[in-house]
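Written below as structure tokens is the structure these notes are about.
Every protein chain of the complex appears in place save one, which is left out.
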Amino acid sequence: MDTILVTGFDPFGGESVNPAFEAVKLLPETIAGARIVKLEIPTVFTRSAELLERAIEGERPDAVICVGQAGGRSALTVEQVAVNLAEARIPDNDGEQPIGQPLRADGPAAYFATVPVKAMVANVRAHHLPAFVSYTAGTYVCNSIMYHALYLCERRFPGVRAGFMHVPYEPGQVVDKPEGTPSMPLETIARSLEYAIEAVVSGGAGTADGEAMGTTH
Amino acid sequence: MDTILVTGFDPFGGESVNPAFEAVKLLPETIAGARIVKLEIPTVFTRSAELLERAIEGERPDAVICVGQAGGRSALTVEQVAVNLAEARIPDNDGEQPIGQPLRADGPAAYFATVPVKAMVANVRAHHLPAFVSYTAGTYVCNSIMYHALYLCERRFPGVRAGFMHVPYEPGQVVDKPEGTPSMPLETIARSLEYAIEAVVSGGAGTADGEAMGTTH
Amino acid sequence: MDTILVTGFDPFGGESVNPAFEAVKLLPETIAGARIVKLEIPTVFTRSAELLERAIEGERPDAVICVGQAGGRSALTVEQVAVNLAEARIPDNDGEQPIGQPLRADGPAAYFATVPVKAMVANVRAHHLPAFVSYTAGTYVCNSIMYHALYLCERRFPGVRAGFMHVPYEPGQVVDKPEGTPSMPLETIARSLEYAIEAVVSGGAGTADGEAMGTTH
Partner (left out) sequence: MDTILVTGFDPFGGESVNPAFEAVKLLPETIAGARIVKLEIPTVFTRSAELLERAIEGERPDAVICVGQAGGRSALTVEQVAVNLAEARIPDNDGEQPIGQPLRADGPAAYFATVPVKAMVANVRAHHLPAFVSYTAGTYVCNSIMYHALYLCERRFPGVRAGFMHVPYEPGQVVDKPEGTPSMPLETIARSLEYAIEAVVSGGAGTADGEAMGTTH
């Protein structure tokens, strides 16, 4: 792979930073030989998808990987599935709050990530950092951008792989939050992202396919 | 609605009881005028789907609602989506452990529940019990039976609605588990299920459609 | 033992009920032959201790057991230790908010419970309900009443045993709280309390002394 487009959201929900794009900014310019193109996108249902589409058109990457904050999670999670549903608990940064709406009227109920989810998790763990597969990207703008990325790649950009990763709060965000709220420094988040992306670039698909990463319910 | 088929799984994962079917057994014989048909199914990928199909054929219910245990959750959760993926962290009760397999080669990536998920949650809460929408039914036999129920209803039993609810551990299961593991008595689980089913029977669809029950990530 | 005085607090912190006294009200009139005297006390540092002292004077119980709410805990916890510290995160029901104050200038840094803590936990568990020893009763009115009970019994009422139990939220309190907040129905809380008190009455001291109930940090 030559080029990876990596997006991160801007702050939302009353936070003054979003560790997603802050960590993306710390990524090196190349990973495993692939050029990393970094793009900040707004935490807005409509505009984030438009910007993503334009960036894919402009950069023609081999893969697009979007990154968002999942406050309360303790480690990098690589998302397996995006669903065709917008159900916003809070308004987005443009004041949109879709409730019970499909993201694309002509889209399927869900897409599975086309990046090698388990190989990405395995490569982070191999570097002694925690990571997990997640089977829900939520119903807010994170799930929306993942769904749109996969929808766009399927219809307009065949051959481009797409996926999404959620990251924890960074420590400064949890100083005033309830005791027990996990966090991870931006440098550690960035390293986690880098190892995951390395598995994408190196075509890691298959390396961890036999490893059970599912649930017990 | 005249007839609701309600299934519950048998014990798995080293547990001696499964609160799912234990609570189903405590349901009344009728809810809001609809007859409740109770069926225990095995925690087995293959056989659970076969038994479900046969039961729908035999009973011709208006809706089929499957119930399973989600150890660690604190309240009834009504599942919004089932994905076409089997990823078993532990073998099922027949020793099957599918990893990274689709449930149905000819099925879509996911189905949304066709029961009124938000109305079900709202009716439980209206009775002063906690309940939440969940956007992942996991990747084990619970997700499998929900996916199969929706697949079967779409293809073989049009008009039959289908959904899934996860329930917490019952108190006896957490006596030797780590401090902080939530539980709920079977009677309380059964009442939660009853209120949720009541919303299905009374065609509650729509009553809570405008209420935001999504996530913030 | 002939008489057990059991107190429960009134609602505080914006809640409309306190499961502590609600569950105490559900206790039977006698447990293992001992008369149960039930007393509601205010969530107030000063007045709760005064009322407790007067009640011990009036009833001359063999043991005094105070019960309070620990929102967020999942099971009955029997407190091992009370500390000579008032550090209130929120004002009490009279608006008092002591910060960094000793409860009794002439008291020791801490008292250990004089009820058989481990036997109480063991008897609840023997009835298939979760229970744990806790090593902190907090720094609010719960810890205060436990400390005062032990202080009073040591100085004014020798021979009277004293202890404290924390109980979870009841389900109605968590309907609007974050997903994952544990709760326990009042009937289940009351049964847990009853089994714990049974161990106090029957002089359970010693029955679980050899069982390790400590921590790993």
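So that you can tell them apart, the chains are marked A, B and C in the order they are listed, and the count of residues begins at 1 in each.
Convention: a contact is a pair of C-beta atoms (placed from the backbone, for glycine too) under 8 Å apart; a residue touches a chain by one contact, two chains touch by 3 or more.
The model shown is predicted, which means the values in this text are computed figures rather than measured ones.
Colleague: Wait, the hidden chain, what does it touch out of the ones we have here?
Modeller: A, C
Colleague: Among C:Gln80, C:Asn123 or C:Thr181, exactly one should touch the missing chain; which is it?
Modeller: Answering carefully, the residue with contact to the hidden chain is C:Gln80.
Colleague: Which positions on chain C touch the chain that was left off?
Modeller: Touching the missing chain: residues 13, 68-71, 80-81, 83, 85-90, 97, 99-100, 108-112, 118, 133-140, 142, 166, 209-217.
Colleague: Please output the residues of chain A touching the missing chain, sorted low to high.
Modeller: Looking at chain A, the ones touching the missing chain are residues 73-75, 125, 128-130, 132, 171-172, 174-175, 177, 179-185, 187-188.
Basically, only the chains that are shown with their structure count from here on.
Colleague: Does the chain-touch network form a line, ring, star, complete graph or other?
Modeller: line
Colleague: Which chain, with its centre taken as the mean C-alpha position, is closest to the global C-alpha centre?
Modeller: The chain sitting closest to the overall C-alpha centre is B.
Colleague: What rotation angle takes the CA atoms of chain A onto those of chain B? Round to the nearest 5 degrees.
Modeller: The rotation relating chain A to chain B comes to 180 degrees.
Colleague: Taking each chain's centre as the mean of its CA atoms, how far is chain A from chain C in angstrom?
Modeller: The mean C-alpha positions of chain A and chain C differ by 46 Å.
Colleague: Which residues belonging to chain C are in contact with no fewer than two other chains?
Modeller: Not one residue in chain C touches at least two other chains.
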